[in-house]
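The block underneath contains the structure these notes are about, expressed in structure tokens.
In this view, the complex is presented without one of its protein chains, the others remaining in place.
For clarity, chains are labelled A, B and C in written order, and residue numbers in each chain start from 1.
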Amino acid sequence: MSILDWFNKKEKPEQGIKKLDIPGDLWVKCYSCNSVLYLKDLVANSKVCLECQYHFRITPQERISYIFDHGSFTQNENQLKSIDFLNFSDTESYKKRLEKATKKSGSIDAFVSGKAMLSGQAVNVGIMDFSFMGGSMGSVVGESITRLIEMAIKNKLPLLIFTSSGGARMQEGILSLMQMAKTSAALSRLDSVGVPYISILCDPTTGGTSASFAMLGDIIMAEPGALIGFAGPRVIEQTIRQKLPKGFQRSEFLLEHGMIDMVVNRRELKDKLTLSVRLLSPKFSGKQGKR
Amino acid sequence: MSILDWFNKKEKPEQGIKKLDIPGDLWVKCYSCNSVLYLKDLVANSKVCLECQYHFRITPQERISYIFDHGSFTQNENQLKSIDFLNFSDTESYKKRLEKATKKSGSIDAFVSGKAMLSGQAVNVGIMDFSFMGGSMGSVVGESITRLIEMAIKNKLPLLIFTSSGGARMQEGILSLMQMAKTSAALSRLDSVGVPYISILCDPTTGGTSASFAMLGDIIMAEPGALIGFAGPRVIEQTIRQKLPKGFQRSEFLLEHGMIDMVVNRRELKDKLTLSVRLLSPKFSGKQGKR
Amino acid sequence: MIIKPLEFEKPIHDLYIKIDELKRLSQEGQVDLAQEIKKIETRAKTLKKEIFAHLTPQQILQIARHPNRPDSFSLANLICDDFIELHGDRHFRDDPSMIGGMGQIASHRVVIIGHQKGHDTKENIYRNFGMPHPEGYRKALRLMKLAEKFGLPIVTFIDTPGAYPGLGAEERGQSEAIARNLKEMTGIHVPIFSVVVGEGGSGGALGIGVANRIYMLEHSVYSVISPEGCASILFRDTDKADIAAEQLKLTAKDILELGVIDGIVKEPLGGGHHDWHCQAENIKKVILKDLASYKRKDTKEITEERYEKFRSFGKFMDESKTIKKGD
Partner (left out) sequence: MIIKPLEFEKPIHDLYIKIDELKRLSQEGQVDLAQEIKKIETRAKTLKKEIFAHLTPQQILQIARHPNRPDSFSLANLICDDFIELHGDRHFRDDPSMIGGMGQIASHRVVIIGHQKGHDTKENIYRNFGMPHPEGYRKALRLMKLAEKFGLPIVTFIDTPGAYPGLGAEERGQSEAIARNLKEMTGIHVPIFSVVVGEGGSGGALGIGVANRIYMLEHSVYSVISPEGCASILFRDTDKADIAAEQLKLTAKDILELGVIDGIVKEPLGGGHHDWHCQAENIKKVILKDLASYKRKDTKEITEERYEKFRSFGKFMDESKTIKKGD
């Protein structure tokens, strides 16, 4: 099975790790090719299926460990917390949802940022956390991203942001929408100081996230098979009243349509990022990341 | 017959005025709708067919009389003459062709430029002459256009160029190709001084002319039904081995495809140009051209 | 022109029908019903005031989406002495759901850009119900750059259910087009004024809405998602759109309170769909005032102001001690 096949096989592949009925949690099954994998091997392979190259969704912490120099990540100490300022309540109040999400993920919100070393080069890093309310962008996520960009403007170090988000956080109404403009505006300032920004699109990146900072990288990379688009597939299907073609809105589709620079297997991501940062950033003349 | 129909009727409508067998040259036949027209009426109508709105090809002198204030045009005194520097000879030598063209058209080459008044506003004007070797752009045309642009950079008056040209003048080899870059480079300088440039695409505008200054107007207008494109229809048909769809590469097609700002009937061209120049040019606050 | 009344407009509409009837009787039967008519007219006006003073978000949404609501192109023409439409993104297509052009408002030359809806089915199909494809946003950006080059202030009219969610739109980079606009608009050297004239739907609205001054018409809405979409996703029940409309806080009053807009533009009593000229006049007044006051501002002031405006959006608790808000 080729790298490109897996998303054609299943329309909506289940994410995460499915545990098998074998005691000890040592074995897992790939959601794409159904291969049974030894968990240690899978982790050693950056949670990319060894059989079909399916990219499992991972936490920001896992991502940090796969990409950046060991122990080099220092998290930004933004103690920002979301507020339910609209008293928003659907099937559940926003306040409750926030509490639950925090409990479940252990994070305060859907964005982790800080500084890390990439093959010896200091960079600014932001990572969205899809497991926290679908990585949705409310005021806190928008503010954290903006502060990260401002940090890059100040320290002149390259900026990498890994996206995975369903879009704006509806529970914050119009102010969540405005985070799109806020983050994009900050990137316009980053432009003017000539600091490189690389965005890495991970599964899924849609809605307001996709239509703002995600698509504004000087270089845009995507993990294989990631869903990337403005409108979600379900909305489009409802609008056009037909099934979407296979592979629609996947990374490879975006590459073909000229929207991204490259689709990069997670296992090669570190090297590609290192090289890109080195070529865009005059300060980085180290050759540690050379292939 | 609507304005848009005429080019669908004939694939390659004959241009110019067809004289009828009636003595005195008072009557002509429209090539598009076959209506018999009184020549004086046709001229009074800016050589636009009174029945079908077909736009006859006209000379630079006619165009000047239709668009600019009476007697206001002063021609630039560039005494540039083309040279057959490659000793180019196909079925006839370039030298001979130049002589013939000059004799036939009374012009020295395929571009007329100067200053004129547009509803009381002084403007820089350039007009290509299709009757001189198909309006092809050699060194002289390229140099004249460049000098006109440089004049606009100096005198800060709006620039209008009416195009009609089959493209580069092959008989001047690589140097004719370079006129594309030369004229476009000059327009890049015009940009930086903020002088408005309006290009008006007339039938036909193809090849190197289309792929340089013609498509670089701050505002781009086109006369109805003008053939505008990079490759000529015959070349495309040979390449794709099929007939081109009706209306392909015509002004209206380009409008639909986002390439031009408007299709303007020759009889409304003066007003639209006046208004556009007024809105783009702070110096021009006169209201003479107001609709 | 008499317009099919909305549900809550019916009591008013009924009174006007009665007035018309009495007027006819007056003329035919030579009965003098002037006093009677005047009484009902007063009642109608009072009723109108009362009803329009207590509109629910759902009702406001209906007005904002009213088929007869003044469209951007008409407003541009009503506001300008001269308006000349410009077309095309220079890449792929001229998108009819986004209009743009140049015009003169009193002594001010401006570029006007706006989402364009239709007023009937045929027009709406042509205008794609005001839902732009990427080329619409690219055309808008092209015209903004034109405005910047020639120092013309920009006015944008927001009126869209959202950017179009379709195959071609995704293929041609709807996300890229909107993102690009958000970023580029930040740096545009001329002042930008935006008015939500009808429906301000999500990223598709914001895509031409990064402005120095933002206004909403009295009965317009601005929302991160349509109430229907919100109901379907969060409430898992499309019938709950009414509740979603309340929760989302999408009316002009709400948005003003949230600090996102600078003011509310009055509509004629009964809503802009009954009087386009009056509506255009009200908008013109606001825009003219801004045009005059921004004439004195320089490029840096203009771009800084716009940046700071959007930089400030967001409500959250900041418990950090060491890190301060960046500039």
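Here, a residue touches a chain if its C-beta (ideal position, glycine included) is under 8 Å from a C-beta of that chain, and two chains touch if they have at least 3 such contacts.
What you are looking at is a predicted structure, and each value in this text was computed from that prediction instead of being measured.
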Shown chains contacted by the missing chain are A, B, C
The one of C:70, C:101 or C:173 in touch with the missing chain is C:173
Hidden partner chain, touching residue among B:60, B:126, B:158 or B:229
B:229
So which of B:32, B:59, B:176 or B:274 would be touching the chain we can't see?
B:176
In the complete assembly, which of B:116, B:215, B:262 or B:275 touches the absent chain?
B:215
Determine and list the chain B residues touching the chain excluded from the picture.
76-83, 85-86, 88-91, 138-140, 142-143, 146-147, 150-151, 154, 168, 170-182, 184-189, 191-192, 207-208, 210-216, 228-232, 235-236, 239-240, 244-245, 248-249, 257-259
Residues on chain A facing the left-out chain by the touch rule are 191, 194, 196, 218-219, 255-262, 272, 275-276, 279-282, 290-291
May I ask you to list the residues on chain C that touch the chain which is not drawn?
90-92, 134, 138, 171-173, 176, 180
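Criterion: only the chains that are shown with their structure count from here on.
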Using the contact definition from the top, classify how the chains connect: line, ring, star, complete or other.
line
Indicate the whole-number Å distance between the mean C-alpha point of chain A and the mean C-alpha point of chain C.
34
Using mean C-alpha positions as chain centres, tell me how far chain A is from chain B in Å, no decimals.
52
At what distance in angstrom does the C-alpha mean of chain C lie from that of chain B?
41
Hunt down the residues of chain C that sit against at least two other chains at once, touch-wise.
none
Would you mind listing the residues of chain B that make contact with two or more other chains?
none
